[in-house]
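The other protein chains are all here in position, but one chain of the complex has been omitted.
Here is chain A:
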Amino acid sequence: MKKYLTLETGQVFVGTACGDTIAERWGELVFTTNMTGYQETLTDPSYTNQLVMFTYPLIGNYGVQSNTSQSESVKASAMIVQELAPSISDEPSLDHLLKMNHTPAISEIDTRQLTKIIRQEGTIHASLTNQPVKDFNTSFQNQTILHDLEIKPLESHPNKNLHVVLLDFGVKHGIIESLETLGVTVSVVSPSTTLTAIEALHPDGVLLSNGPGNPTEYANSLPLIKQLADKYPLLGICLGHQLLALAEGATTYKLPFGHRGSNHPVKNLIDGSFQMTTQNHGFAVSAASIADTPLEVTASELNDQSCEALRLPGKPVFSVQYHPEAAPGPHDAKNVFTKFTSLMNGGH
């Protein structure tokens, strides 16, 4: 069965329908250069409302694994691949996972050509339909972001362990797991939770999670974040990093076509060391805007010099644009979490 990928620039790619072959979608078309970890990628809430294309041509080789998804369901609104590996055993296949989540997909696409279009045109919208579209169609509805997030119920915790309250803008399971591996108890709360309610949980620290979309759409959360940063050790990851920057008075901008992949070199500006990081973001913090804030840039991307990490001097507050939890990607930046626990323990 054929499927049509229509770009807002007018180009049409014809491929084979897979996943949910009936469903149709519209949204921002993004590419990731990850060669492994398709399951983690597709279930990452940061991809909400995005049509995710893999530049690596063969996706689905090892099926679907337990304890691997980054949320309860597929979050990408559609998948675009060159080839979807067929199922060769009784184990659940990627195609099956997509079907179960009503996620449409298209295969047999020249994804390299598509990547080059995105690289040259910048961020682009596209639709995935069952019939050719004459005029580019924007009538599809995006899912609203905040209301759809799954929030774990609040729990009270023994105070033996460090206790982190995580503001969930669309958190990846990997972040929670990374903290739990270090013996930290995590309470996941909605970003609309009040300061009083958070205080009542007596956290040792607060984590601002990753999440989808443009950070400026989260203006409502900024005053709370500012208050939390004054009061608790705080770590922001990805969207959380951008929100901390906004809360402290910095600005953000849209990157030409985003950073999505697990091969982004990040330079630590404090000690000159480098780390290979996983990234997934379309927006970035303007490094120039930092000058007028109390923040300090502590890391930057080697190739485009974009802002990769911030800290509030004198306070146990920092944030990273990259994903220290990896999932998928290299584990090189796991020290972000140990640094966070050390700050919560009163270290520097």
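Assume contacts are C-beta pairs under 8 Å (C-beta built on N, C-alpha and C of every residue); 3 or more make two chains touch, one makes a residue touch a chain; residues count from 1.
Methods note: contacts and distances are computed from a predicted model.
The hidden chain: which UniProt name fits, "Sensor protein", "SusC/RagA family TonB-linked outer membrane protein", "ATP-grasp domain-containing protein" or "Tripartite tricarboxylate transporter permease"?
UniProt lists the chain left out of the view as "ATP-grasp domain-containing protein".
Using the touch definition up top, pick the residue from A:Ser73, A:Thr115, A:Asn130 or A:Gln227 that touches the left-out chain.
Within the whole complex, the residue contacting the unshown chain is A:Thr115.
Which of these touches the unseen chain: A:Thr6, A:Gln82 or A:Thr252?
A:Gln82
Please identify which residue in A:Ile22, A:Ile270, A:Ala288 or A:Leu302 touches the non-displayed chain.
A:Leu302
For chain A, which positions touch the chain that isn't shown here?
The missing chain touches chain A at positions 13-14, 31, 33-37, 39-40, 55-58, 61-62, 65, 68, 82-83, 85-86, 88-89, 108, 110-113, 115-116, 119, 261-265, 267, 272-274, 276, 302-303, 326-332.
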